[in-house]
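The complex appears here without one of its protein chains, the remainder shown in place.
After this line comes chain A, so read on.
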Amino acid sequence: MSVRVAGLTLASPVLVASGCGGTGRELAAYAPLSTYGAFTTRSISRDARPGAGGPTITETPAGLVHATGLPNPGLDAFLATELPWLLTEGARVVVSVVARDLGEYAEVARRLATAPGVSAVEVNLAVPDAAELGVLDAREPFHVGAAVSTVLRELPRGVPVLAKLRADPVRVAETVRVAADAGAAAVVLGGALPAALPDGRPAGLSGPAIAPLALRCVADARSALDAAGADCDVVACGGIGSPEDARHALDRGAVAVQVGSALFHDPTTAARTAAALSPDEGA
């Protein structure tokens, strides 16, 4: 079932969420990467980040609390090794990015602009412990708008920007309007909610625990964007763990879904959801 998302034509409305597909190699063991509408990379920063020391993820009822510290090899290493490999595997690649400030966002985007094979850029504005991690803290909607427009300005036409936002139903309407005004072709709802590890370290909460909040965000975002007449898609994320979850989100106005932490429970979740949503399966 091909689908239009943020101006792109994708083979499936089921995408792999950022930070949940490893480097791609690990996930490719269970299904070809072309199975998914797109593979969203873990968030890539200009410089390599080693990530936090363990334990960085703990289980909580119906969810995970995580503070991995955004480990990644840095933009140069990613572009030299991981991106070409993903492309040879037939993946549509959405590169998730984080940066310290707007200047660094611009620099990262400039370098991505000349990298072949980047289908879209997802700006990770849902980092729950941003201040701790030294990345831009998109606490206010205007931060979201500034980051989106900064990245968009550096990219060639045809490479859309997706804004990944936390699943905060209280501010979602105003935040998505700002993202759309800044030029985001889609908003991804919802990233992790601010939480804490048992020892008090700042962390994010993801998984089925936030699914009802994320669903509310999807519906409210769609209404707000429609009311504003904005040409901006909504991609659902957060607790999507089954074809049924995906259908709920699509019914609430999402054009696609991202499957994330459910892959930690069963690495075939996204592939099975994609198959179930394909008309070939009689779904």
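To be clear about the criterion, contacts are C-beta pairs under 8 Å (C-beta built on N, C-alpha and C of every residue); 3 or more make two chains touch, one makes a residue touch a chain; residues count from 1.
Criterion: contacts and distances are computed from a predicted model.
When the unshown chain is looked up in UniProt, the name that turns up among "4Fe-4S dicluster domain-containing protein", "Dihydroorotate dehydrogenase electron transfer subunit", "ChsH2 C-terminal OB-fold domain-containing protein" or "Branched-chain amino acid ABC transporter permease" is "Dihydroorotate dehydrogenase electron transfer subunit".
Checked against the full complex, the candidates A:Pro50, A:Pro198 or A:Pro212 give a single residue touching the omitted chain, namely A:Pro50.
Within the entire complex, the positions of chain A that touch the omitted partner chain are 19-23, 25-27, 29-30, 42, 50-59, 61-64, 66, 68-69, 71, 207-208, 241, 261-268.
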